[in-house]
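Only a single protein chain was left out; the remaining protein chains are all shown in position.
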Amino acid sequence: MSSEFGNILRVSVFGQSHGKAIGVNIDGLPAGEPIDLEELNAFLDRRKPGKSPLSTARKESDTPVFLSGLENGVTCGFPLCAVIENSDQHSSDYSELADKPRPSHADYTARVKWGGHADMRGGGHFSGRLTAPLCIAGGIAKQILARRGIFVGAHLAAVGTENDAPFPLHPTAELFDAIAAKPFPVVDDGAGDRMQALILEARQDLDSVGGIIECAAIGLPAGLGDPMFGGVENRLAAALFGIPAVKGVEFGLGFGSARLHGSENNDPFTMENGTVVTASNRAGGILGGITTGMPVTLRTAIKPTPSISRPQQTVSLSAMENAELVIRGRHDPCIAHRAVPVVEAVTATVLLDLLLEGNHGTF
Amino acid sequence: MSSEFGNILRVSVFGQSHGKAIGVNIDGLPAGEPIDLEELNAFLDRRKPGKSPLSTARKESDTPVFLSGLENGVTCGFPLCAVIENSDQHSSDYSELADKPRPSHADYTARVKWGGHADMRGGGHFSGRLTAPLCIAGGIAKQILARRGIFVGAHLAAVGTENDAPFPLHPTAELFDAIAAKPFPVVDDGAGDRMQALILEARQDLDSVGGIIECAAIGLPAGLGDPMFGGVENRLAAALFGIPAVKGVEFGLGFGSARLHGSENNDPFTMENGTVVTASNRAGGILGGITTGMPVTLRTAIKPTPSISRPQQTVSLSAMENAELVIRGRHDPCIAHRAVPVVEAVTATVLLDLLLEGNHGTF
Amino acid sequence: MSSEFGNILRVSVFGQSHGKAIGVNIDGLPAGEPIDLEELNAFLDRRKPGKSPLSTARKESDTPVFLSGLENGVTCGFPLCAVIENSDQHSSDYSELADKPRPSHADYTARVKWGGHADMRGGGHFSGRLTAPLCIAGGIAKQILARRGIFVGAHLAAVGTENDAPFPLHPTAELFDAIAAKPFPVVDDGAGDRMQALILEARQDLDSVGGIIECAAIGLPAGLGDPMFGGVENRLAAALFGIPAVKGVEFGLGFGSARLHGSENNDPFTMENGTVVTASNRAGGILGGITTGMPVTLRTAIKPTPSISRPQQTVSLSAMENAELVIRGRHDPCIAHRAVPVVEAVTATVLLDLLLEGNHGTF
Partner (left out) sequence: MSSEFGNILRVSVFGQSHGKAIGVNIDGLPAGEPIDLEELNAFLDRRKPGKSPLSTARKESDTPVFLSGLENGVTCGFPLCAVIENSDQHSSDYSELADKPRPSHADYTARVKWGGHADMRGGGHFSGRLTAPLCIAGGIAKQILARRGIFVGAHLAAVGTENDAPFPLHPTAELFDAIAAKPFPVVDDGAGDRMQALILEARQDLDSVGGIIECAAIGLPAGLGDPMFGGVENRLAAALFGIPAVKGVEFGLGFGSARLHGSENNDPFTMENGTVVTASNRAGGILGGITTGMPVTLRTAIKPTPSISRPQQTVSLSAMENAELVIRGRHDPCIAHRAVPVVEAVTATVLLDLLLEGNHGTF
């Protein structure tokens, strides 16, 4: 089982970057949920490349075609399969890479695993393009969740050494919408300008740069999730590491907590309008794997795009000797900003799965 | 499904801190594997409390009894169930907490999920004590892996603001053994002294402190793991977040990668003794979810123990009003050092599962 | 994954017939469910051997000890582990079988799979004794279901060529109780007498005989289950074939339907007290994998005990030549009557899992 996740809601992603089509099959969606296709397409647009010098010039139409599961714009209870045809491919750009694996890309491990059989044109099934189907699933999940008062939003928390302002203790749906509407998804536009300058500089240097995405979900009930391996953190992490380039996942303060004392890290419980809340949220809304009712917050580390235009050292697999590689083709100098909606998408999908599964604490 | 993980090798953990017994059932172990019980008990000893002022004074005998699956010290192919009886419990210490949930502990979420029914004495099923069964599973996995030249080791990379030296590019089994033999599991003993001082200071301040654990696995073949959601990172993270207090997981440089340029983060491929290796290992031995053959390296963030002796603000669930809480009983001022073998255990168990599952790239 | 089943409710069975103990771990039970241990033990008694010449003389105390998950007789939300210690074992009876596999028993396949490592004394993990832990899980599930008006009952529908009367269209909880209270679990005691005579005759002939068990569940809501592979039939069959000696499973008329015309097999819908019901129930309460609200009915085929005392032809695995085998030890001339509560147990457990999972049709 590789390109699937979920318990009640099973999401299966298929396709190669330069194959006939990419797509997603979603098994377990509830019936009777209207899906606003305009809103969905607007969500998909957020991860699209080709919009600015900050990303690859590759154009993608990315308009999904629904083969099943959606009738007259409403989910019908059966598996929903959506596909996006591939086009605007420059497969010739990739011929050299079959022999000379790109450093820090899956070229080499794919070769070891599948021999020469893996279709790695354009990165194959490892391509960032495969995040488009994930966004179809996540865009649908976000609409279903929003109808229940649950909202998922994200922003680019860092690019290289430049940091955005963090989310406030209680981010709102309005804040999520405002960030989503920006051409560059940050809380603080000044920080955003500095981040963009860093990306453009990296591009000019034939280099790339990494980033961090902060994501939050509000409106979740307390009591979701299970102890130990069925926890909300486990399930989110298991899915989030499926986004290409994610190398770290943390909840609440995460690695920051490791540097603190208990007296600094503990979130005091307090009453607010007759409800138990915490005065701070360093736990990221999760204690013992189970939601507290506070916002669920997480951060993912996105490594810098491995495909850079500088000459790099690699090996020739045919000659089994060291070789130099100059990667051609169009590549993103940074993918972290484009990955913001993808992190939202995966988070929303996992949370919908948890909600559909229900809280089995009592019966 | 909550207290279980694994695909081919299924590990189920059961028990409450103050119940009759805790234990683990392991389904899918190969037959014919001799288990050295002395070695296993030595491994279990590494996580035991009561050995120094750095941890709780609670004594645990923690000697596992094997109910099934192990005959004459050799695995017999059937599910292996091992139990540890509970003793030395001070349940009265916990009576107040049913009403006043400890900040940043699972008391509150357990109450929301299971009403008053959850047996939360001593932390119930959320207790760090439940990591003992995990270590039984992991200690067995480590022996089976070692026989195939695969070794898993860990050290305490940080306590609060104090850092240990990192693992070298190629950690060795000897290094793992040397660290495991130390009373305080660090690479650099000077750093270890500073960390211990920090822990003792926290204890004196009626406080606690967090830490970071670095873990590495050497000897793994290239080609293990699957793309997207079946990746080595996904599967390790899904299990590692099941260790109590883990709030972040990263592979290779992890969040550090997000701060770098591609030219700084990429690992050049190079030939070494006729084999393809990478000159650096910022990827943590995993590209596209699949092992490269380099050491798999990961770090987990351990939050500071939430049970501190200082007065803390919480709520009374019976009165539904704010309240003050003073936690009594014996608690660890830091659990990160005791969690080192637990991280090894979970890592080893997931890797054995991956190895048993095999590499399905070609048939 | 081998000795486990279930989605939300995960049941893991462990132990060997002549090992230290057998048991079951149940992950996912709801909290707050009182378990009547007297009622549970009465249920376990129904499958116990040693009560009459109809079964083996082996005595089993079979009193479960609860290691976790049950506090003061009430489920506490955490995994429930229950064990039964083994005793009254005659392991020496089995020494010859390691070399000469019993025809139609798992001796040979165990040898192929695990080499000589499998602990096959007394049948090892394949022993009918492992159905005792299944009955612990099922007995608990039956109590939880009964509290919601859902009842599961079974009877011995056939022994060899002798048939019991079938369940009526609407079996009642009273009928289930009445059958459970009988020393021989049939609807028609006259038929039961003929069946028992057949079993005793088989015993006298140093032979054994097979049988069929009919099971029904009443009180289930309509709408449970999913299309295709998530259907109620799929999930029940997947678990029922885990009972040793089951070689066939059918729902409603099952193989009988294959012999009929549509006009004879279709169940007409009709209104009854304002509810849609079917006038007959040849479908066994399941259409398209989903419950109709009518009783779920199924039948399982139990093969004759392979361990018979007559001389049989087999092979010597050490000599790799044909050999004669005379099985010694105590064996049941028929296990079908003892398997009646086991089929109830597995059915009840799967149905509770389905109920806990909920009906995800709409949200």
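Chains here go by letter, A, B and C, matching the order in which they are written, and residues are numbered from 1 within each.
As a working rule, contacts are C-beta pairs under 8 Å (C-beta built on N, C-alpha and C of every residue); 3 or more make two chains touch, one makes a residue touch a chain.
Every value quoted in this text rests on a predicted model; they were computed, and no experiment measured them.
In the complete complex, the hidden chain is touched by one of C:P103, C:P166 or C:G329, namely C:P103. Screening A:C81, A:L224, A:I302 or A:V315 for touch with the missing chain picks out A:C81. Residue B:A31 is the one among B:A31, B:A202 or B:L240 that touches the chain missing from this view. When the whole complex is considered, the residue among C:P34, C:G73 or C:G115 that touches the unshown chain is C:G115.
With the whole complex as reference, residues 1-4, 7-8, 10, 12-16, 19-23, 25, 27-28, 31-32, 65-69, 71, 74-81, 83, 110, 113-115, 117-119, 124-125 of chain A touch the missing chain. Listed here are the chain B residues that touch the chain not shown: 7-8, 28, 30-33, 77-78, 144, 148, 227, 355-358, 360-363. Of the residues in chain C, those that touch the hidden partner chain are 1-5, 7, 13, 101, 103-106, 108-110, 112-115, 117, 125-126, 130, 158, 160-161, 202, 205, 207-212, 222-223, 225-231, 233-235, 237-239, 241-242, 244, 246-271, 274, 276, 278-279, 282-284, 287-293, 299, 301-308, 310, 312-315, 317, 320-322, 336, 359, 361-362.
We adopt the following convention: only the chains that are shown with their structure count from here on.
Measuring from the averaged C-alpha position of chain A to that of chain B gives a distance of 26 Å.
Taking each chain's centre as the mean of its C-alpha atoms, chain A lies 45 Å from chain C. With centres set at the average Cα position, the gap from chain B to chain C is 38 Å. The residues of chain B that reach two or more other chains are 1-4, 7, 13, 110, 113-115, 117, 125, listed in rising order.
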